[in-house]
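Let me give you the structure first, and then I'll get to my questions.
Every protein chain but one is kept in place in this view of the complex.
Up next, chain A:
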Amino acid sequence: MVQTSGNGLGDGIFLWHSIVNVANPAKGLARLILRDDDIPAMHPTPPLPTDSFRDITAEFFEASEKLNVGQLVKDPYFTLLQAVGALEARIMDPKMDSGMLEAEYESFDALQPRLPEEVVGIMDQLLSHEMAWHMGSALSQTLFTCLYIDRLLSSSPKTLKETTFASSAEVEADTKERQLLENVLRPYCLALVKCCYCVNQQIMMEHIYEEEDFVTQTYNVSLLDSVEPNEVLNLLDDALVWLETSKDLYTEGIFNALKYRISHRRALLHDLSRETEEWHTGAVPEWDTSLELLGKVEITHKLGIPVSEAFSTSVQRKLASQVPPRPIVELSFEDAISSLKKLCVEGKDMLKVLKYQGSTNLVNYFLSFMARRPSPSPYIRSLLQSLFFKDMKILGVMSVKQVLFDDVRELCNPVELLLDPRNELVEAPHDPRFDIVKRTNWFVERAGRSYLDLFRNICQNRSRLRRNLCHAILDWDSLQVESEEIDSELRELTKEDAQVTPNGPSYSFPLSSWVYLYKLRQMEWIILLGFELEVYQPHEFAGMYWYLQHYVRTKIGHIERIRGFAALNPKLSSKQKKKKVIPAVEQQQKALSQLTFYLLEASAIQELSGAMINAYTALARLDLLKKPPQPYSSDSLRYDLRMKPFFTIGCPEVVPFDIFETLVDNPETQTLELLEIASESITQARKDFDQLSKLDANTARVVLCEDAFRTNSREMLRSCIGLGVAVAVLTKALKSPGGATNETLDVEIDKARYHPSFPVPSIKNKKQTPQKKR
């Protein structure tokens, strides 16, 4: 898959710049970036070539004159599309030529005395800029517009000593005002730049989508790349010492405000500059300290006086970039604080994954972490990927095989022989265990990649996750077919006995069963995300819930099949089982309890989506859903579009449109009857969700994310209750003399108060009495 992004129509075509991550060459996520903005790193500006140029002005102008209007002399490989790209940068046009900006930064005096209140104000402005960058704005519109930062970085310093506020012509002066700037503001600025360096490095290490999520571009400006974080931390310590000795100069409020800001920056840089390996080996985080100090920064914000002249877009005049001048991005201080607080909370929370509690708990943590609203920031999402998988190790200590086999065991509980680590010690080629290892190793190699991709996909932004899942299910579909073959071979090697069923002999197929369940889950997520991301319009809801129910039902059938086989291993008499706790029995109990949990969860969703189908079908029949005009489309074309990712999936298949329509519309059933069925399903769904929400964290495999699980269950329950009310109102209206029509009812889809994947129609009676006329 190739991502091309943004406005790089220009000569990006010559300069395809791929940032395919070498450490994680996951084919599904390779990023190819087609953008001029990314070029400077590859093109250090050469000095102006002075010799070997020949003046051709006169001849050139003369030959141009001879052309007719509209005639072009051009490179045959240069297309109109590229020419349009070039129009983005029209030299001498003040709107497009950043070179036309006044060089305000040249006249800026970074050592002009500032009130301590102003220094606090500048620090807070900087914090807003930093977070605006974290949230996806370019450095050229945020931090780099700060003229203090510009002064420190514009000489491309290699050491901290070279970073100075003074310009070359300045006379030395040692006033208290100047010391405040040099001993407090300067360390703060440098630490902030170093924080940005660390964040940028982390983000570039993992799969995050440029432009969509984050702008890594630094316009050839070095973010103190060659300075060690420790040096900067020391500088902050010196700043704190200086503050203590100068305490008398300031009011207590201002003194504290300055101290909190420096201390907070110190704690933040401390954690941001950590290598992933340090987290893996148990580094103690300071996120809590950051958070606490951030609260104090917030309280003292009102003491600061912002200095607007310290920020200017004029720096864009010298940044290596093709984009036209762009305005400063303003993020309010409140928003900046809350997003940084969130970053600290999540930075701390994700360290939980390092305490491995089984693969299912891990998957569930990822799912719930990424479902947070608002979504975790690109930095956090990138860090979570690194924590999870780095240098071919999961969580820094485990092989892919270990976790993958855990996952298969936790779900399918296959015969012990299949995944027994002792098999690997067998060297005799005629031993069946030798052949088993050969095949399971193939599976690790093949499924491992898909499994890792799954985690990585979950760490993408929600829209991207859905898109990637649409591709991933094809991969899992072929993986399923391949695994079925391997399963058949393994069945011979493990000498599995067939189970006799009414449909003939049946075998466990543990590996492909595992694959199939993950495939079904991902198909289900695609539909759920379709609702969450508002891809579907209300008049499509009934149909899409039908598919959700269809996939969940298929899943239920499959889980029951897995459960049947999981119960068979180990083959012990009940007497043997009772005698002592055998690990194999424990393993079996775990798998069975997990499958039971999955069944309960699936049944709840099945009932709720059933109720949704009937309720939305009833609304459609009564013409209460606003269906937008679709002059160039039809229901059948849209259906093709919606189901496109699923068409090539072998099992379950997509239903032909005409059959689908009848299945959803259910024309044999009266509308009132539909509502009655919906109401029954809601009652059942509520029972199921109630039961789910009462489960302990161990049973639900949410040891790492219990709160999120509870919240999710609550939201599901709320959707059930909301839908129950809607169905009741609609039933009552339908039975009333006025009927249920657009004249008597107001129908709106309420997305805010319910589970994001289960929006509920809010149905209100219109006032029957004539409105007061004004």
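Following the convention adopted for this analysis, a residue touches a chain if its C-beta (ideal position, glycine included) is under 8 Å from a C-beta of that chain, and two chains touch if they have at least 3 such contacts; residues count from 1.
In this text, contacts and distances are computed from a predicted model.
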> Can you tell which of "Sm domain-containing protein", "RNA-binding protein 8A", "DNA replication complex GINS protein PSF3" or "Pescadillo homolog" UniProt lists for the chain that's not drawn?
Replying inline: "Sm domain-containing protein"
>> Can you say which of A:Ser64, A:Ser226 or A:Thr245 touches the chain missing from this structure?
In response: A:Ser64
> Among the options A:Arg90, A:Lys355 or A:Lys644, which residue touches the chain absent from this view?
Replying inline: A:Arg90
> Which of these, A:Ser137, A:Thr216 or A:Ser321, touches the one chain of the complex that we don't see?
Replying inline: A:Ser321
> Of A:Arg54, A:Lys95 or A:Lys571, which one is in contact with the hidden chain?
Replying inline: A:Arg54
>> List every residue of chain A that touches the chain not included in the displayed model.
In response: 10-11, 14-15, 36, 39-40, 43, 45-49, 52-57, 59-61, 63-79, 82-83, 85-87, 89-93, 99, 103, 106-107, 167-169, 220, 318-322
